[in-house]
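Note that one protein chain is taken out, while the other chains of the complex remain in position.
Now for chain A:
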Amino acid sequence: MAVVEVRQLEKSFKGKEAVKGLDFELQRGKVIALLGPNGAGKTTTLRMLSGLLKPTKGTIRFSETNENEDIRNHIGFLPQYPSFHSWMTGKEFLIYVGQLAHLSKDEAQERANELLEKVGIANAANQRIGKYSGGMKQRLGIAQAMIHQPQLLMLDEPVSSLDPIGRREVLQLMEELKEQTTILFSTHILGDAEEICDDLLLMHNGKILESGPIKELQIKHQTSLLEIIIEENPETYIDRLKAFESIEDCKLEKGKLLVAVNDMDKARTQILQAALQEKWPLIKFELRRTTLEEMFMKVVSG
């Protein structure tokens, strides 16, 4: 079931096209990564989804809302560089935005306490935000986006500016939040996307180049490569391997035999049988999976 359907979405700034016709859907309950290099149009896309920018063309439809309803009731948004009223305390700010999202004062208060605890800044609840560190502001930013329990939580580069510890904690937090809501987050860091997302939207130059469940994409872009490590004299096996009809090429790289195959199942059986019969001193026999980085480079470079 789709939470949001985006059709033919375009945005240009003074004639310069930032987003060139996006079509995608976000599935309920998933964590979706909007992945792309800097300048791909990720932030512009998120800002259009959150209503901060008006699309030049195209439609964004939220499935839960009827025509006249304010979609802002159902979305939470964390900008890339969130800024707050620095004279307020973290708790005051959360209560403030909670009330703006139509919670009563008591509800907002309760929800603020709950979220401050959850994002791990409860001990700084009554400190002025002006004194918060970057990581604390990021957490407060996530808390304010969650205050009204939105159905779609959008986070613009939520971990890019954090140190490794802060990054880990925010990723864990997102892991917990995914139980409650659909999450769309943008990043240019492949590792973050790989670690947490279910679905992937790969964006480059204002277009979506690939989309779908990350596992399917990995299979789709899988290179048929075997990596074999043999204890002694690996070079002597090259010709032996090349003799199999299922194997296209074989070369030695840093002590590893990299084997390109045309039929993975056949090649696997043949090699293992030969290894068993001929007692090859195998150390490692691995079917190499595409990393997101390889896939990314492959898709982006055409």
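Simple rule for what comes next: contacts are C-beta pairs under 8 Å (C-beta built on N, C-alpha and C of every residue); 3 or more make two chains touch, one makes a residue touch a chain; residues count from 1.
Criterion: contacts and distances are computed from a predicted model.
From the set "HprK-related kinase A", "Isoquinoline 1-oxidoreductase, beta subunit", "Nitric oxide reductase subunit B" or "ABC-2 type transport system permease protein", the protein name that UniProt assigns to the chain left out of the figure is "ABC-2 type transport system permease protein". For the chain left out of this panel, the touching residue among A:57, A:102 or A:284 is A:102.
Of A:51, A:134 or A:255, it is A:51 that touches the chain left out of the display.
If you put the missing chain back, the residues of chain A touching it would be 13, 47, 50-54, 70, 72-73, 75-77, 79, 81-85, 87-88, 96-97, 99-102, 141, 144, 148.
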